[in-house]
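Just below is one structure, and these are the notes that go with it.
A protein chain is absent from this complex, but the other protein chains hold their places.
Should a chain be cited, it is by its letter among A and B, assigned in written order, with residues numbered from 1 in that chain.
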Amino acid sequence: MRSDLVVTGLGTIGPHGAGVEALAAGLAQSRVVRCEVDQSPAWHPAQPARFAGRVDPAQLKPWIDAAKARRQSLPSRLAVAAGRMAFEDAGLERAARAGRDVAVSLGTAFGPNDFTAKLLDQIAGAGPQSASPFLFMESVANAHAGQVALDSELRGANITVVQREASGLLALIQGAACFDDGACELALVGMVDEMGSLTHGMLDQYAALSRGAAGGGELGRAFDAGRDGFFAAEGATLLVLERASDAAARGARVRARITGAVRANDPSAPRTDWGSGVAHLSAALARGMQRHGLSPADFDAVVSGASGSRRGDWLEAQVLKRVLGAEALPTVLAPKATLGEFGGGFLGAAILALSSPFGPTPGFESIDPELGIRPHDGRELAPPQRLLVSSLAAGGAAAWLFVDAP
Amino acid sequence: MGAVTPYGLGVDAFAQGLASGQAAIGDVELFSTELHRTHIAGEVALDLEAALPDLAPAHRRRLSRSDTFGLVAAREALDQARARELATQAGLFLGSSTGGMFEGESFYWDLRQPGARRPRVSRIASQQHNGPTDAVARALGFGGPVVTLSSACSAATMALEAALRSLRSGEVDLALAGGADSLCQLTYAGFNALRAVDEEVCRPFQASRAGLSLGEGAGVLVLETAEHAAARGARVLATFAGAGSSCDAHHMTAPDEDGAGLALALEKALADARLAPEAIGLVNAHGTATPLNDAAEWKGLERVFGTRLAEIAVMATKGSVGHLLGACGGVEAIASILALARGKLPPAPNPGPLDAECPAGLAHGGERALSLPCAALSVNLAFGGANAAVVFRSAASPASEGAG
Partner (left out) sequence: MKLRTARHKPDPRSMRTRTDDAHAAPQPPLPPDETMTSESIQSRIKRVIVDCLMLEGLAPEEIGDEQALFGEGLGLDSVDALELVLGLEAEFGIKVKSDEMDRTAFNSVTSLAGFVEGQMAKAEAARASET
């Protein structure tokens, strides 16, 4: 991956609303926006997790062209809206993109689950011959990326990455790789997911979600001793990537510089949980830092993917401590405590961390002695110059990104 | 290389099946098609026990059908390349369109049964699109980048491109790439809902074509940098010269009828491979055999190759094994490399009059010799307008990235 890529546009929609300001305000105020999940289809276990971060349809409406969107699933609509916002934020009107090779690389952990379920209902109910073409063409995981390309007329590579929690960061890295060998001139990268009752219920069946067992209410209590799972959310966050020289030439505002990335996998991970491959992942990250000429002291802050999951936060903490030094850890931000897991808000937070204040980590009460990490407590920070962004997925995939201030 | 196809387990079975000129497409036995519009597909007759004899039953039970395809193919490829012990630092880039949907849909229907006992959620541990990738990564100990590309029918080809970029950037020296997908009722009903499935065995580029045949399986390749292959004395089967992809941005399911979007991917792949169109002697076409797709694909090829297209040898692997969706790019890359190595195309099954609009140079009525040396271009188109192409050169030519 090239080291001269910059982020010039950020589009985001999620539980906090539409747009960068809504996301930034949520992070600054440590405000967890959540709503009750429909339990009536009985997807959930007894004593279920009750809350998810969902998008208010009214927030989506101004960004969607109803006629064009009539066949789109919710995640497609979210992605299309975030894509439009990202280009607007980047000051790249349609005319400015015309004729350029613009890649799309979108991550999604679940794809269009709700449309898929509706289609399965039709097949088992009225029979396979009643299957709806509308539902089928929107049931593929790359429907979101395809709709974004269709909406914004983007004719470059159209990539969809599905790798659980790391889908967003891996999609960003795959989109950045399109600049290698001149395979694109501009890229729209990010993550989208919906959190309908079915997906929420299945995550709850896996005991992945916080149920408020520790008495602190349902929260993704990142790094906390009493964490009992994550808080699940939906949304879409898309970034515009371009070469620094291109951005400078058109006088674009640069939100962040992407200077490098590292990817690895922990083969010790079970299919649906995090593994214990601390040594392997740490070595991979350390090697990647070395390749980019970075040492632990170079990072002013870590944007951690810790979400309140028991095993995931444990693994995240061990890797960070081993690579950066347990005693020398910079400020560790855990935006998923505010934004929830999935839905891409994490990527937006990773960019905003350079310029925007973060409030205290919601739900954090006491240090877990096994983890030994106290995430950001809300104190005022000097704007970080260099961030380490970390995303470890259940099943083993890992991705890290080096992000510099403009 | 490693493959699981409707011809059986292994690249040899695939090669022999292709050489037989008989399509491996027949009655679906995996599920009842009684209520479906059509009744045939390229199904893998798989004996799980025999395919993975050394796997503990508890481990095997957790594998979806797609996982098993992917794992069997991955083992074959790594063994052939003598690269099993290199997995700890290697990358894994796999495409899948539906992952473990065959298991996922039956779980969902069980879950919907009123009054029935709730099915165990562990049944869908590998339901997601990343299921086959994770199964391969875990079973074979992949420690490098692990990424699932899920761009429907061009997923495996895009996975090959992702691996190529990783190798060129120096991120890894060796990677396994390709795709795995299994038949399921969702895609079977879905493609039928689009009236895109032929009741008979599909006939790419023929005047009588009336739709695709679905299929299943896996196809993966071990890719490594030429230096790495040379240093460890690996046998090079072909050179992976380049890749390119594009998007029609035209329609979610229908191809851009003038082929402009596809041509962009082809041109990018050729430029990436630093080859002129004249270097291509073999095109492994997407060739789904739907009336619209083949015509649009031909327009795209004509844009790049012009009148010379008439001289180019064309394969349409889907006429033999059906449409393997997220895996098709993997097995079609293998078919292309096999053809380059043998210097000829296997006979295309079920020959018949070609469509005058897309008179592909298929091997109808016997094998067709390639004019060597030449390079092969393997092409895929997908829902969402996602096009992808990869270019291989035969092993004898100077290498940049090898495929083993």
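We adopt the following convention: contacts are C-beta pairs under 8 Å (C-beta built on N, C-alpha and C of every residue); 3 or more make two chains touch, one makes a residue touch a chain.
In this text, all values refer to a predicted model and were calculated from it rather than measured experimentally.
Partner chains of the missing chain, restricted to those shown and counted over the full complex, are A, B. Per the touch definition above, the residue from B:E199, B:E227 or B:E357 contacting the chain not shown is B:E199.
Checked against the full complex, the one of A:Q47, A:Q129 or A:Q385 touching the unshown chain is A:Q129.
Contact with the undisplayed chain is limited, among B:Q22, B:S106, B:S122 or B:S169, to B:Q22. By the touch criterion stated above, the residues of chain A touching the omitted chain are 41, 66-67, 70-71, 121-122, 124-127, 129-130, 132-134, 137. Not every partner is drawn; the one left out touches chain B at residues 6, 22-27, 29, 34-35, 37-40, 43, 45, 112-114, 193-195, 199-201, 203, 210-211, 251-254, 349-350, 352.
As a convention for this text, only the chains that are shown with their structure count from here on.
The residues of chain B lying in touch with chain A in their complex are 35-37, 62, 88, 91-92, 97, 99, 105, 108-109, 111-112, 121, 124-126, 128-131, 133-135, 137-138, 140-152, 155, 158, 161-162, 165-166, 168-171, 185-186, 188-194, 244-253, 261, 264, 268, 271-272, 382-386, 388. Note for the complex: chain A touches chain B at residues 1, 43, 71, 104, 109-111, 116-117, 119-121, 123-124, 127-129, 131-133, 136-143, 145-147, 149-150, 152-164, 170, 174, 177-178, 180-183, 202, 205-206, 263-267, 269-272, 280, 284, 291, 395-397.
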